[in-house]
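Worksheet: one structure, shown below.
One chain of protein is taken out of this complex; the other chains stay put.
Chain IDs A, B, C and D follow the sequence of writing; residue 1 opens each chain.
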Amino acid sequence: MSEIALQVNFGLNIALLLMLVAIGLAIARTRSLLAAILLMGMYSLASAVWLIVMDAADVAFTEAVVGAGISTVVLLGAILLVRAGPVRHNWRMTIAPAVLVLGVGGLLVYAVTGLPEFGDPASPTNAHVGRSYLIQTSDEIGVPNVVTAVLASYRGFDTLGETVVVFAAGIGVALMLGFGPRSNLPRAPAATGDHHVVLRVTAKLLIPLIALFAFYVQFHGDLGAGGGFQAGVILAVAPILHALVFGLRGTIAALPVRAVRSVATMGVLLYSGVGVVCMINGGGFLDYDYLFPPSVEAMIPPGLMGEPYHAHHWGQHFGIFFIELGVLLTVAATMVTIFYGFAGRAAEEPGAST
Amino acid sequence: MILFEALYVAPPALTAQAPILVIAGPLIGACAAALSPGGRTAWMVSMLTAAFALWMAVAVAGEVAREDVIDYALGGFAPPMGIALRIDALGATMALLVASIGVMGALYSGHALESEVKAEKHTLFQSGYLLCLAGFLGLVFTGDAFNAFVFLEVSSIGTYALVAVGEARDRRALPAAFNYLIFGTVGATLYVLGVGFLYAATGTLNMVDMAMRLATLGDNSAVQAGLAFVVAGLGVKAAMFPLHGWLPGAYAGAPSLVSVFLAATATKAAIYLIIRFVFDVFPEGEFGEIFLSWILAPLAAAAVIICSVQAVFEKEVRRILAFSSVAQVGFILLGVSLATPAGLSAGVFYLVAHALMKGALFMAVGAFAISVRARTVEDFSGIAREAPWSAAAFGVGAASLGGVPLTMGFLAKWSLVSAALETGEIWIVAVLAIGSLLTLIYVGRMLEAMFFRAPGRGAERAREAPVGVLAPLFVLAGLSLWFGVDATLPVSMVNASVSALVGAAP
Amino acid sequence: MLLAAGVAGLVVAMTMMIWRAIVGPSQYDRMLAANSLGTKIVLLIAVIGYLSGRPAFLDIAIVYALINFVTTIALMKFFRYRTLSRPLGPEAKDG
Amino acid sequence: MVDALHLVGGGLVVAGALLTLLGGVGVLRFPDVYTRIHAASLTDTGGATLVLLGLALISGLTLETLKLGLVWVFVMLTTPAAANALANAAFSAGHTPRIGAFQIMKSLAAGEARSDTQRRETSDDDKSSPP
Partner (left out) sequence: MNVAVTHFNYLAVVVLMMIGLYVLFSTGNLIKRMIGLALFQTSTALFYISLGKVSGGTAAIKIYPDSPEARALAAPLDPTYVQQFGVGGVVYSNPLPHVLILTAIVVGVATLSVGLSIAVRIREAYGTVEAGEIEAVARLDTADAGRDP
């Protein structure tokens, strides 16, 4: 890194934030839902670059796959189902919100003046707990990616909650959309006269690559940016792409709805099961140091996994491995469930489509 | 506490882990329910899990009675680094309340679901129900501000869908659920924003650590706004007066099981968290006092008056009960805003009383709904003749709501009034009196229609609800009565709770 | 220095895409802008990674390239077929 | 030697960025969707090739180079495919090109295609709604 990199970071920060504000204003202004969705996707894209500038690589990863990918697809699925026209504007409906928003904004500006300067390394945020994580991770967890260490180990309970939130969303969408008319899913077309050869071939090439890449992100999460959640969403993208290109019918035949739902459940069970195993072995819930009973731990030769990974970290490593796997399963399966819900609900009456 | 000694039969190994088992039990149960082959199995899973959670909650309460405060470090990391559960007497009381309502709801769902939710949805519904239960229990136990947000969302996301499932009976459930989702998410986001400001000021998310650091820091604009956002965000969830717009529709539209569960736990858990922040985390000083007496108290008073009036003019029974809930939240917050030990314990006692009686009332309405599709007070007229037992339970709940002597509601109102008199805040006494009068009016309207009129169109076809529904209903109504006569148990728990809080009172 | 100039060029190009997305006029212009913005962001992430000495972030660029494609397919299905469940192929009812 | 590689790599990155910039100008200035698609996809692939090649020169033979290659493959696969899909969608939705032989033929045939296109271009904003 050179001095110029710092200046570039500074400039990028400002430029990207201004871009975000511009996109936000455009979203507020547009009356077309589709335009709003497209702009929202662009907002996510731009904010993810900003996140990289802010050193939040893991978050950028997530925002990229969730904001630009899954959210856009889900929103598209939704506006197809509601067949909404342009948003109606009513000037009377703009005054009260404007007053409210200005009030909240005023309070926020007042609050912001009390914050420490942006980027201050000595601010309470950066000096207290955050710094302790950076210092202690090597000793206590032993993975290079501190974000993964905090996510999966120090604050593993939050992550369990997050996984459960995803699971709950899957249940919610299934309750709403899962039992409706999944009638007449169209068959795959005959091969003749197919003029989407480009897309079909590209998709065929990409789908296995996407799955492979998901597993790379999963197992590389200790060392670099990535982890169960990101990998889960990427993994879900593979069947979604398959459904988009080759039709939902074939995808559901390969990955039945119930099976996918069960996988989501298995993920949560795996995660909480790790916690319970730790408890049975005498530790607290999710205390991975107790993942293996002492008798097993004693059998592990100290240098087995290389110098930094002494026996104490064994449990942490495997604990993180298993819970990230649980997150992967739940997230991937739930995202597919959600997609099934929106794509599979054939709401249009015959002939209603354009 | 003798009761706990008697009930407290959990083996020591379980007791040590009881705080987390209270939360993890329903979580794992939710998975099992989702995997189970049919609605019946899911219901059994639901029952077992809720009972397990209650058992563990009792164990926790016994432990708290002995040790005052339990800290449970998750993942083996001490608090500011890791997440810790922190349970004091108030938390234990709330957990007992939530878990008991959870068991009653699970028992009740055996029959109630069949008439209101399509059979194919039963497994997922039970799973969602257990997730909500886990969410509320986690919310009550956690000692970490951000973890509270996660549990807030665990419970909320499940709740939105569960409310919307009520569309099978009443399609107004759908927009109500959507409204709830919008309000709830804005509330949760405001909460996160507030926690963000507090985090920026203190650098920690653990509530105890945060309180310690705030005490030395004093307040600056970030802290003040942070607290304001936290309370506003939780206020949405707690249906604090101007932020209650989501509640009437949601309670009226949801399947009756969900109404029971929400009315008895959702707003209560949020109020609990408000109390937690106001008394444990807020730095002592002018800001806290100004907040309590100039913002919280007037809003609570407005809620009592305005929403009671709305309840008086409402036609549909469920909506009356829903508006009444907002008004009763006002009663509770009035007690809290007094910030004296007496006021606080009156507020907490009222909270428990309201949970029991509102649970009983919604459950009774659900019991009627099994046989008849009645909505308005007119529809319910004369129903007491066709379904006497459910109506009797409804009557007990309504009497408690109206503050008739020998019910828990009476004791609650009485202690509120005496606490207000003690502080000399006459206007609060006046508000309480007007509110109680209005409550009597709408309660009287419902009871008059049910018990003293000839059966109307709807009530003629009414039949008594099955035992599976009557049993939990009678437990809730009976508790309202029993605690109205002999309130030793709740009073001792509430007093313990308040003495845990009041040291830090502003 | 050169990399910084590259970043500047890419940022200006991004701004142009955002402008195109805001003014439209048709939805296809917005789609084009979104897609092209995605490509530029892939490049930007790669260049930032080298500039700031952490080239490991290329993983994120890869994800972007993938996601961008999926989104575009979804949008195309939106325009062509008005459903996400239909397979691609000869149009049954061209619209 | 290393410095020279860095210099050349940096130069390629700048060239790539300039190419995308040029494409951006095209996207802003060209008259209709098809020409804009043309400008964007052409410069995107070209610019991506230059930038990624430049970065590869800078990083030398490492794992990162492999990833750069992967990014390049993905961009090369997806950008043209997306452009194809986009143009296809626009065309089948009835968007008429404003320049080129197609347009001339059409304007000869109809005599009023220009105004037709303009109307379409402005009214298209709410295409998400069913007619």
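Observations
The rule is short, and it goes like this: a residue touches a chain if its C-beta (ideal position, glycine included) is under 8 Å from a C-beta of that chain, and two chains touch if they have at least 3 such contacts.
Remember, it's a predicted structure, so these values are computed and weren't measured experimentally.
Although it is not drawn, the missing chain touches A, B, C when the whole complex is taken into account. Annotation: of A:Leu12, A:Val49, A:Leu151 or A:Leu206, A:Leu151 touches the absent chain (contact as defined above). The residue from B:Phe178, B:Phe287 or B:Trp414 that touches the chain not shown here is B:Phe178. Here one chain is not drawn; of B:Gly196, B:Gly235 or B:Gly435, the residue touching it is B:Gly196. Residues 52-54, 56-57 are the ones on chain C that touch the missing chain. On the side of chain A, the interface with the absent chain consists of residues 1-3, 5-6, 13-14, 17-18, 20-21, 24-25, 27-28, 33, 36-37, 40, 43-44, 47, 50-51, 54-59, 62-63, 66-67, 70-71, 74-75, 77-79, 81-84, 87-90, 93-94, 96-98, 100-102, 104-105, 108-109, 112-113, 115, 117-123, 125-126, 129-131, 133-135, 137-138, 144-147, 150-151, 155, 158-159, 161-162, 165-166, 168-169, 172-173, 176-177, 180, 223-225, 229, 331, 338, 341-342, 345, 347, using the contact rule stated above.
Listed for chain B, the residues touching the missing chain in the whole complex are 146, 149-150, 153, 157, 160-161, 164, 167, 170-172, 174-175, 177-178, 181-182, 185-186, 188-189, 192-193, 196, 199-200, 205, 315-316, 373, 375-376, 378-379, 457-458.
Following the convention adopted for this analysis, only the chains that are shown with their structure count from here on.
Chain D has its Cα centroid 29 Å from the Cα centroid of chain A. Note on chain placement: the centre of chain A and the centre of chain C lie 19 Å apart, centres being C-alpha means.
Chain D has residues 74, 77-78, 81, 85, 88, 125, 127-128, 130 in contact with two or more other chains.
The residues of chain A that reach two or more other chains are 32, 34-35, 195-196, 199, 202, 206, 353-354, listed in rising order.
Across the interface of their complex, chain C is touched by residues 1, 4-5, 7-9, 12, 15, 19, 22-23, 26, 32, 34-35, 38-39, 41-42, 45-46, 48-49, 52-53, 57, 60-61, 64-65, 68-69, 72-73, 76-77, 80, 185-190, 192-196, 199-200, 202-203, 206, 209-210, 213, 216-217, 220, 224-226, 230, 234, 237, 240-241, 243-250, 339, 342-344, 346, 348, 353-354 of chain A.
Across the interface of their complex, chain D is touched by residues 31-35, 79, 83-86, 195-196, 198-199, 202, 205-206, 352-354 of chain A. Remark: chain D residues 74, 77-78, 80-81, 84-85, 88, 125-131 touch chain A in the complex.
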